[in-house]
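The complex is shown incomplete by one protein chain, all other protein chains being positioned as in the whole.
Each chain gets a letter, A and B, in the order it is written, and its residues are counted from 1.
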Amino acid sequence: MSQPSSTGSFDVASLVEDVNLRRVAQYALVVFFLGFFLVPLETGIMTAIKTNESVARSLPFAPPVGEGFTLGNIQFALEQLSGSFFNSLIMSIPATIGSVLFGSMAAYGLTMVNWRAQMGMLMLFVVGVFVPYQAVLVPLARFWNNIFPLARMLEPMVASIPFFQGYHAELVPLVITHIAYGIPICTILFRSYYQSLPNSLVEAGKIDGASITKIYRRVILPISKPMFGVVFIYQFTQIYNEFLFAFTLVTGSDAPAAPVTLVLPAIGASTSGIDFGIRMSAAFLAAVPTLILYVAFAEQFAKGLRTEA
Amino acid sequence: MGQIQLTGLTKRFGDTVAVDDLSLDIDDEEFLVLVGPSGCGKSTTLRMLAGLETPTSGDIYIGGDHMNYRVPQNRDIAMVFQDYALYPHMTVRQNIRFGLEEEEGYTSAERDERVVEVAETLGIADLLDRKPDELSGGQQQRVALGRAIVRDPEVFLMDEPLSNLDAKLRAEMRTELQNLQDQLAVTTVYVTHNQTEAMTMADRIAVMDGGELQQVASPFECYHEPNNLFVAEFIGEPMINLVRGTRSETAFVGEHFSYPLDADVMESVGDREDLVLGIRPEDIAVVDATTDDTPADDAALGDHELRMDVTVVEPHGDQNVLHLSHPDQPSADDALQAVTEGMHLVTRGDRVTVTIPPDKIHVFDAETGTAVHNRRHDQEADRTQLEQ
Partner (left out) sequence: MARLTLDDVTKVYTDDGGDDIVAVEEISLDIDDGEFLVLVGPSGCGKSTTLRMMAGLETVTEGELRLEERVLNDVSAQDRDIAMVFQSYALYPHKSVRGNMSFGLEESTDLPDDEIRQQVETTTDMLGISDLLDRKPGQLSGGQQQRVALGRAIVRDPEVFLMDEPLSNLDAKLRAEMRTELQRLQEELGVTTVYVTHDQTEAMTMGDRVAVLDDGELQQVGTPLDCYHRPSNLFVAGFIGEPSMNFFPGSLSGDTFSGDGFDYPLSGATRDQLGDAGGLTLGIRPEDVAVGERRSGERTFDAEVVVVEPQGNENTVHLRFADGDEGPQFTATTTGRSRVEAGDRTTVTFPEDAIHLFDGETGDALKNRELPSNRAIDAFVSN
């Protein structure tokens, strides 16, 4: 049986009454874990705004003092990364949208429509989730470079788009690969959501005369919004942070088309060693798009999780 | 035209036979209720009519056209689901309009008009711009109805549409639904497990059990002339009293009493040994032990009279349901239930005399369950004297 729900009124007497060893221990635990997760983050921020000297001299999580404070690291990192930010975003956003959209459609077809060999198809998708990145690297490279050199083919077309350069065409195979790779997991995620929806919605649509596609477009898609939020955030984080495929298909951290993940390992490295300040700044800046996304979609995300439960 | 023919309709799910060789003809504009306990196959039958399940064998004809291979979209039917299945992200207006979009012969403006027209008929015109989650259960029900009506289909299919409503609302909606169906004159197939809904709304009732059709007839007929034990038990609230026993030369012999049977009843019974005697609770006359009419002792009881003890009294206000048991079985299962007028009250523990009128009994074959004799009623004599 659960504890009684709290009332709206607030009086000191009841507050004092509730203070007991168990409560104190509960709060202490919460504060501890809060610290546990936040300390590294805080350390990172501190390091980012310290000069090299300050980094060497002070404790990692201590804030910079006086002369030790600098914004130079951040500025430098920003300059270095700006190009690759653009690359990362024009790669991740279409890839995320694509994999999420196709995943949703596939899940709809596999869950809410009845047809033969459905289970077999579903099995293929499930298997797809488990194929490791590493296993397909070589065939992937060979495919995109030798068998179907899409990047080279599209170069002139991409160059003619404003704001884009020819080399951005190298990202197109990467986008397609991420879409393909992301579909299985998106399908599985959407499937669990669609299983919780009443079948009678699709049945009502059929009886109203709508085709399967129209039902998806007008009925299922609009009510999938919470789930879209969840899967979008998940996929974006996966794709944006991904290193292996990017490394395989866009060669070299100094390639102009390199996404952020490729550039990051190289930042701040020099003959005199690693500049931690710059590294930290770069790491934080790289995380900003994902942070923005989480904040923007926070409500959807929470709704989506609630629906799943 | 919306007449429906089901011939030899069967549906198997793996090894289970959900619907077994069902044949049924439904007239155009008829309100037919498919009724039976959970799992009897009524919902499966409805879903086959809708095209949401494919028959294993047998044929479905709507308006003379063969439907087996047609998808629901092409059947010109409308359905009201038990959970209403309203599109949650659309307003009431959009929900109702959705089905109309696929109908030909309407301009966009005409569609809008039609939606308002239907909403007004159902009394929900002021809810048109709300979303389903802002509506009460009863209001959602009407929107579901509106969605069905707006398309002016040949057939309405309704799958237990009232079961999620409060008892009072259910009673109101029953009358309303009936009126609506009368007005619209559309063939309606209505599924329910509630025999009251079946009795009050149907032109004809089709009683199902275990996938098989038990009887198709008017409510009156199902009630007074049930084909078998199942129909007799299922239709009628409170349930018909059934007493198992055997046959002697002239009487039905139960565990606690004998009941003499008339000659024509004995003839219908024929050679059967094991019988079930049926009498509806409202046909049992109850006389209190304290009144002057009661016989002084058991020997003075008439042929069709019994002494019984009252074990439970259920007051309904307009009537009372008495649970009666035989004096020599004080705490065993109740032997009979009887109904008395609201003002005719007895107290628990009273000893009463009950009369089972011979013209009101039913007799069933205990083995097969078939009705051997049903109560007599003279249709002409039943018509009340009315002022013209």
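One rule holds in what follows: a contact is a pair of C-beta atoms (placed from the backbone, for glycine too) under 8 Å apart; a residue touches a chain by one contact, two chains touch by 3 or more.
Bear in mind the structure is a predicted one, so any value in this text is a computation, not a measurement.
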Which of these touches the unseen chain: B:E110, B:D274 or B:E314? B:E314
Tell me which of B:D65, B:E134 or B:E237 is the one touching the absent chain. B:E237
Candidates B:V339, B:I356 or B:V372 - the one touching the absent chain: B:V339
Contact partner of the left-out chain, one of B:K11, B:R97 or B:H193: B:H193
Could you pull out which residues of chain B are in touch with the chain that's been left out? 37-38, 136-137, 166-168, 171, 174-175, 178-179, 193-196, 199-201, 219-220, 223-224, 234-239, 280-282, 312-319, 321, 323, 339, 342-343, 345-347, 377, 379, 382-388
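What we mean here is this: only the chains that are shown with their structure count from here on.
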Determine the centre-to-centre distance between chain A and chain B, using the mean Cα coordinates as centres, and give it in whole Å. 57
Spell out the part of chain A that touches chain B in their complex, as residue ranges. 198, 200-201, 203-211, 218-219, 222-223
What part of chain B is in contact with chain A in the complex they form? 50-52, 71-73, 77-79, 81-83, 85-90, 98-99, 101-103, 147, 151
